[in-house]
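Just dropping this structure here.
Removed from the display is one protein chain of the complex; every other protein chain stays in position.
Up next, chain A:
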Amino acid sequence: MSRFSRQVILPGFGPEAQSKLKKAKVLVIGAGGLGCPNILYLAAAGIGNIAIMDGDTVSESNLNRQVIFGEAEIGINKAEAAAHYLKSKYSDIQIHTIPEFISPSNAVSWISQYDIIVDGSDNFATRYLVNDTCVLLGKPLVFAAIYQNEGQVAIFNAYKYAINYRDLYPEPPKENDIPNCSETGVLGVLPGIIGTIQAAETIKFLTGYGNNLVDKMLYYNLLTQQTYQIELSKNENTMSLIPESPEELASRNYAFFCDAEEGVSWNDALRELKNNPQHILIDVREPHETPKLLGYKYFSMPVSNSYEISSEIEKAESIFLFCQSGIRSLRMARDLKKKFIGKNIYSILGGIESPESPLN
């Protein structure tokens, strides 16, 4: 008898599937509400190599859902506490501890070492970073996320040109538009259920057992016990949003769109404009005003003649406005936001006279 005998005897699973699990290297990002059930079930199922990545420490309010931890772990790093627990349970698998947060500077080096990535993070900046890194490196991504009493699960990037998160939501929403559990509350069983579905999808994907959620999204509602599955579609504009190289990925500020206020710096604006051809830059000064912003592609839309380039704005994903000192552009950003619902519209701080402007 082995500790896997009950799954090995399952019709269609067998020793072949078990040996695939034994050979698999899985990176679990986030050892929180979703991460805990993933870690517990992936280890129990015999995944041969599990890495747990989390820079956070356990706090008392985590304990209703982060079931690996108890009172004794409060204040301890989550990746270390979870790894310690698994090592006390099983001697036949490799556990790797990464007690740090994933970031643009370490994402490529960690993700490249694993076969499949499990995203159990809790914020949009991390979710877009993980998605983009997986697309860049060709790594399958088992995605799950929760909101109040609902959850969503999908497998992204399962093959070349497969669906990824940006096909669904091209640009991140603002972090405070969609609150997370610490703000809206959550019953501990919800991430337990969703994280367990996520672990099931990882095991099924690795072994080819059953039908998985590749290019599909499953929605679950705890209050009604209803599920809803949709088939996802490719968005042709998506590929241009993914960094083309590890260097480009490392230079991005993933928190930018999630945290951005209506006023942004020249540095942030120019970097985002360079990263995404769907972003546009607009000079809102009158035609006679100087100096001109030479060397950059921009549109001109004087305050006195505002809506002439509406169609460009309509097509753009995000719009960056500048003027002489940043006052008119801020006023126009507020006006345009009312007219162009759902667009990210920013005013560049300090205008062309700012010491940060590319002319200075």
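By definition in this document, a residue touches a chain if its C-beta (ideal position, glycine included) is under 8 Å from a C-beta of that chain, and two chains touch if they have at least 3 such contacts; residues count from 1.
We adopt the following convention: contacts and distances are computed from a predicted model.
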item: Choices "Anti-sigma factor antagonist", "Molybdopterin synthase sulfur carrier subunit", "ABC transporter permease" or "(4Fe-4S)-binding protein" - which one is the UniProt name of the chain not shown; value: "Molybdopterin synthase sulfur carrier subunit"
item: Identified contact with the non-displayed chain, of A:I50, A:L86, A:L129 or A:A144; value: A:A144
item: Listed residues A:G35, A:P140 or A:G192, member touching the removed chain; value: A:G35
item: Among A:D122, A:E201, A:D268 or A:D283, the residue in touch with the chain that has been omitted; value: A:D122
item: Touch with the omitted chain, as defined above, among A:P15, A:G70, A:G138 or A:P173; value: A:P173
item: Residues from chain A at the interface with the omitted partner, ascending; value: 30, 32-35, 119-124, 127, 144-148, 150-152, 167-169, 171, 173, 175, 177-178, 180-181, 184, 186, 191, 217, 219, 221, 228-233, 235, 341-342
